[in-house]
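Some chains have been omitted; the remaining ones sit where they do in the full complex.
Letters A and B mark the chains in the order given here, with residues in each chain numbered from 1 onward.
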Amino acid sequence: MHHSSVTLDPAFRVAAVDPRVYGSFVEHMGRCVYTGIYEPGHGSADAHGFRADVADLVRELGTPVLRYPGGNFVSGYTWEDGVGPRENRPTRLDLAWRSLETNQVGVDEFATWARGVGSEPIMAVNLGTRGVDAARSLVEYANHPGGTRWSDLRRSNGFADPHGIKLWCLGNEMDGPWQIGHKTADEYARLANETAKAMRRVDPSIELVVCGSSNIRMPTFGTWEETVLRETYDAVDYVSLHSYYEQRGDDRGSFLASAVDLDRFIEAVVATCDHVRATGRHRKRINLSVDEWNVWYQARFPGEENLDWAEAPRLIEDEYSVVDAVVVGSLLISLLKHADRVKIGCLAQLVNVIAPIRSEPGGPAWRQTSFHPFALTSRHGRGTVLRVEPIGPSYETAEHGEVPILDATAVHDEETGAVTLFAVNRDQYEPLTLDVDLRSLPGLATAGHVALFDADPEATNTAANPDRVTPTRQPDTKVADGRLSVRLPPLSWNMLRLTS
Amino acid sequence: MHHSSVTLDPAFRVAAVDPRVYGSFVEHMGRCVYTGIYEPGHGSADAHGFRADVADLVRELGTPVLRYPGGNFVSGYTWEDGVGPRENRPTRLDLAWRSLETNQVGVDEFATWARGVGSEPIMAVNLGTRGVDAARSLVEYANHPGGTRWSDLRRSNGFADPHGIKLWCLGNEMDGPWQIGHKTADEYARLANETAKAMRRVDPSIELVVCGSSNIRMPTFGTWEETVLRETYDAVDYVSLHSYYEQRGDDRGSFLASAVDLDRFIEAVVATCDHVRATGRHRKRINLSVDEWNVWYQARFPGEENLDWAEAPRLIEDEYSVVDAVVVGSLLISLLKHADRVKIGCLAQLVNVIAPIRSEPGGPAWRQTSFHPFALTSRHGRGTVLRVEPIGPSYETAEHGEVPILDATAVHDEETGAVTLFAVNRDQYEPLTLDVDLRSLPGLATAGHVALFDADPEATNTAANPDRVTPTRQPDTKVADGRLSVRLPPLSWNMLRLTS
């Protein structure tokens, strides 16, 4: 049995949580859109062809924003293909995933559906094969009330009101040689800057995300961000980072410590932003959009070049284990710990494609293991992040060096006074006693405890057994003398709801 | 009373005046086109919807060339929008001026109208959001007789004869970060060069203007021109410069000396051209196109980003005073003094938008104060510019250092033998006696004198009082012993017509 302790004090705060940190991502890839959110023939399909069973799970998941339509997909995308009468929409070769794209879902359907499930759409523009002109037209189509070429086209397509999309991504992973129309940092910086300026002229109320690095191991990591931000600083609001994690071989210890890597990545990007801010004599700060993150077993992916043309093929439908879910919960803790700079996060992706929600064509939809920590964090992790500095033991990892066994953060809901503590016990074998000092929050009396763990850490949820892994309610704990103590099971994700 | 003297001698000449130096500029901006030159419902409108009252004033103004359709506007312009049946033309968001562009006037209407008012059109191509392909298509549309895709489209649109547009601008102010699709000097140099070559392949008879600096205070001034000319020298004929002036605070003395700044700007660009010529071992010379110049109270402009979408809004409809008119007259003197290198000038703009002509929708059209020195210079300033080297007093300015009180040039009409002397007295309070030595021009006997000045230097012309400020005829002066002496009122623009 290990022992750790944390002190919660509302005088020591990180920042308010931006709810957009709980976003997700819908790419035209595999079965995320088709037979994922959209399947006209499905028993649960609504009048527009969207699955009600999946929509219900999305609402339960709690994603205030949804990034769309890619991902790598967007770099070859012609957005005009996806609007207007469905029977006129072309089927395209999607070169990103070597798939057939029928364009039955486009910006109009997606924006409408997203609002219906309680999410704001985040739209990416194609800076792979297209540029300023296509981007400004799309902003006009989506956001201009009417009376012009593109806004009237939207109206004639049956969408009288503008979609009012407020957050836009200037392309996707443009630093990656795999990207259709990949750019050098200089090329991208220039294109992003001119595109951003034109998009803002159409709608000055929008916010813009410029592409940072596709992962921390990119050879251009850091220099890319510096070059891009020097050019675009005034024209953009956020810089993106993408990060995926997987267990390599049997090194579960390193995998459980993935959030340490995400912490480092975030802090490195913050440093670059602030370096460019200082040397460029800028006033505003650039914040971060972690707009693709998740556990992804990339080692299992054959590579785009080995895919064959198909409609909605089964691509990277990773089945997540208890371990994976604990890591997802831990990565969310990392995002919250950086709430002062990380304003947007997108769990990639929403359905089927490395996703918390799975669905079968003509069949059921269900929650993967990772659904649970995400949904609970999104629901209860609203308010102000408190500065949590755990004291306790650590362990050695091959990938990340010495890592604390406890990963934790806490969110203070100033309206209700409740505090929610999220905590992961990374030890695979031993429980962890966590002592919480609450003397600065005298009103809190009871801790409700929910934990995700399993005797079989490789257990997963499947269509046949969709609730094999769920969080379990642990006994309530009472606060005594401003302190409480709970036991975190080995290899577990935990949520403590502290209320009066 | 100050005293100055000049000597006129036909043996000392600058160069022949290129009549195109008296050009103006019609941009799709504010009310220059719509309710400016074009207003179908107006009482004076012709069959094509163009206002006859405005057209009459344009003819009187005397503009041998008119630049079109922008300005910043052109960098987002799709020229195809403005051709064909009017009912099919799209309404576009003009991002340059955040206005609605109905495209009711396009290249066909403009070229036809310009010829009707005695002007050759100068056409700019979009190098902001477009490139080689759109530019070559436009040259084909405008200038190719027929039998091809674009020329036949023009014919089917009712314009059987090619417009024969001889002078083309390779974009507009591409050095300005405000420009849609702004380019670095290197980017622009390459794009301009390839576009120029393709345009010339379509019509080898055209002349081309490459963008120089948007103003002399641009941080890239000089290096921009050098970079651009090194790349494009063989492919272009002229380099542009733009320059606007306004009175800052109550410093009228500096404002009256604006032509000194324009002189320096012109001479600096000439130096760069000739430096590139020498080091590049070129034979031909690059000449200058001052294709936007005027008095413009930019301090009053809220900035593009603060404009709201509207059709033909009232934008920068500066009302010009007597002082402004004197400065305009003085700037024309500067252009003439550099007639050896300045071959094209465009007073920006023609109607309503910082313009010599004003019009009201459904109402009258009238001449601003600045109309008068421009019209008189254009009418009488034809022939050969003589080298005029005034001797006389100077005064100190905050912006330009020590400046001569007298600004003057003279144009010799070798056919009639007449000489026209243009002279400005910059002193705000005292008249200036000007002695002219004409002994080398023995045939000249009489000087007709017209002057623009007013007891109230802030007086303007308005719809209600359109002739409040006009030039006045001064007493004739006789030449005696090859000399004459005239009195220039304080703060005045003057024209002396010396005839036999």
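The criterion applied here is as follows: a residue touches a chain if its C-beta (ideal position, glycine included) is under 8 Å from a C-beta of that chain, and two chains touch if they have at least 3 such contacts.
Just so you know, these numbers come straight off a predicted model, no measurement behind them.
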Overall copies of the shared sequence [whole complex; 2 in view]: 3
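In this text, only the chains that are shown with their structure count from here on.
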Rotation angle superposing chain A onto its copy chain B by C-alpha atoms, nearest 5 degrees: 120
Chain A-chain B separation of Cα centroids, rounded to whole Å: 55
Chain B residues within the chain A interface of the complex: 76, 90-93, 95, 98, 100, 128-130, 177, 180-182, 184, 187, 304-305
Residues of chain A touching chain B in the complex: 131-133, 136, 140, 144, 147-149, 152, 190, 194, 197-198, 200-202, 204
